[in-house]
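Note that this complex is displayed minus one protein chain, with the remaining chains in position.
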Amino acid sequence: MSTGTPPLSNPPKPQARALNCPQCGAAIVLRSLGHAETVVCASCHAILDAKDPNLRILQKFQVITGEDPPLIPLGTRGKLRGTDYEVIGFQRRSIKVEGIRYDWHEYVLFNPYKGTRYLTEYCGHWNDITVCKELPTVQFAAATYLGETFKHFQTADANTNYVLGEFPWQVRVDEHATATDYVKPPRMLSSEKIANEVTWSLGEYIYGADIWKAFNLPGTVPEPVGVYENQPSPVSDNVKAIWAGFLGFAVLLLIVMAGFDLTSNKSAVFEHTYIFQSGEPKGEASFVTDIFDLEGRTSNVELTTSANVDNAWIYLNYALINQDTGQAWDFGREVSYYHGYDSDGSWSEGSTKDSVVVPSVPAGHYYLRIEPEGDPKHPPVGYTVEVKRGVPVLGFFGIAFLALLIPAIVITWRSISFERARWSESDHPPIQIGNSEE
Amino acid sequence: MTQPASNCPNCGAKIVFQWSSSVQTVCPYCKSILVRTDVDLEKVGKVADLPPDSSPIQLNTEGIYRSKSFVVIGRILYEYDQGGWNEWHIMMNDGKSAWLSDAQNEYAISFATTATGLPTASQVLIGQQYTWNKQRYTVSVITPAHYRGVEGELPFQYWDKTDVTFADLRSETGKFATLDFSDEQPALYLGEFVEFDDLKLKNLRSFEGW
Partner (left out) sequence: MFKKLYLAYGVLVLGGTGAAQYNGWSLDRVNQLKNVPKSVRDNPGSYRSVYGFYHHYTGGK
């Protein structure tokens, strides 16, 4: 007897087998190399015992052939997570919520080394699912698995109503199972309970485009409808980041504002008080002030008019004139203040002070030309004109603050809307805001 | 490692034991089940043809578990109502014997462990919890199975068994336990689930088209 390798005593090598359906004679292909428990005849829809060499009939179901063609045809191979899988089985299952039936599809994928994997598809939303080896722990409205907590999304009675291909379990049409989903986007933890047996599986959301790429499918990817239970939010990560960014920028804005404020010259470069009486002096009401210096780089000039108007008004035509260049800034300001009592209490309108900021005034020698106007019947009005150089314009900082805030608010709103859309499909829908239902 | 050699009492073929503690082996030529006695090998039965089964593992497949390499030296094949599974007997490079189970391509490695207070087949129920080595296990599946065949070297005598009950216990961490009720005394195996890629298996079976 030689000491070489013994004659092949291993059991026969499994290959994809072709057999015939005992009911209608159509060809049956078994792709799962002995793993399948049941196989469905694509022509007459008899469910057959895949382990029986004669393919004994287990169940028959009536359906129009080709009624629900799988989006990934049986026998297609694709690469998921670096491993090649072949689609061997397909089923359609449904739940009923408030009288409405919701269908989804499940695909059984097979690899002879790595085993079985599943894909589910609902309205264009796909999930990549594997059976759990570790035990999850169920809590109140949540479940933990491998240290992660998943929130309860839905519990429903799932019914199988259409099957094709091979399955590694005893599949039957009209079989009911209690399906419970817990979500932690992009993952989902699901339990299926039939009689007393519970099977847990972990799903991860996968985009239709990635499925089409993995399986090299022709045509365009169907657009997903609505928000799916474990669909990752396109914005939620950004919400935290954008508010952190906003805070950072707001602090910087404050620092910039403080910087300009501290370096501004708070004292007036020109200040004078005048008395105006309409009609006097007779003739020309306008006059010019003494010349004052505006120093430094080209910056703004703030002119403040304070008048002791009491239920009266005064109007001042100002011109800030550069003595040397002849350049002038021309503007009119009204100071009016009215107040009184009525049935609601005291009221007031206007102010005794007015400020205007003249932009981009270069350094130089300047004077003001002032032409006041007032109510001719009114007693004399005293007013003080104050000129300051290089003041911080709070309006800019206010605008900047809003500009930084608005995107953060928009992003947060979009994230909230997305999550509301997600949970509106669950057993725990959010409270409706407003009167109308979308 | 000593590799004692003998001859098959049935057909005379040379039998080499890869593991010195093997109690039983199957002659690869005539399929006789041979049990080691003090003196020589004794034929106790014959293995029926094993059914076509699709485990990618075969005898002499090599792999790595927790940095220790191992080689597959034997197997027990079981069948139950939803299919079948293989318990591959592996020899670690430190001489320890362990089991690599392949159930629908779900892999687990476990070691025979002695423990007291084990339930009997009639006492065990789904949902019961046991603690061994400070790890809590929950009975998840109870499977009445039947022995279908053996191959290669085994650490005990195992042949012509009929129905056997197994209880699978799982944990929250991936640790795995099996209670084997084939004998009078229940046997406990403790281990964990392993991923195919992590085992770095070599010399696997080939599949046409894959």
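To keep things simple, chains are lettered A and B as they appear, and every chain counts its residues starting from 1.
Methods note: contacts are C-beta pairs under 8 Å (C-beta built on N, C-alpha and C of every residue); 3 or more make two chains touch, one makes a residue touch a chain.
It should be emphasised that the depicted structure is a prediction, and the values quoted were computed from it without experimental measurement.
In terms of the touch definition stated at the top, the absent chain reaches A within the entire complex. Which of A:29, A:269 or A:393 touches the hidden chain is settled by the complete complex: it is A:393. In the complete complex, the residue from A:197, A:330 or A:349 that touches the missing chain is A:330. Contact with the undisplayed chain is limited, among A:226, A:279, A:359 or A:379, to A:359. Where subunit A meets the omitted chain, the residues involved are 238, 241-242, 245-246, 248-249, 252-253, 256, 260, 283-284, 286-288, 297-301, 313, 315, 317, 319, 321-323, 326-332, 334, 356-361, 367, 369, 371, 373, 390, 392-393, 395-397, 399-400, 403-404, 407.
The working rule: only the chains that are shown with their structure count from here on.
Here the CA centre of subunit A is 52 Å from the CA centre of subunit B.
Every residue of subunit A that touches subunit B in the complex is listed here, in rising order: 1, 3, 6-7, 9-16, 32-35, 37, 51, 84, 111-116, 131, 133-137, 145-146, 168-170, 196-197.
Note for the complex: subunit B touches subunit A at residues 11-14, 28-29, 31, 49-54, 56, 58, 82-83, 104-106, 126, 138, 140-141, 170-174, 176, 193, 196, 204-210.
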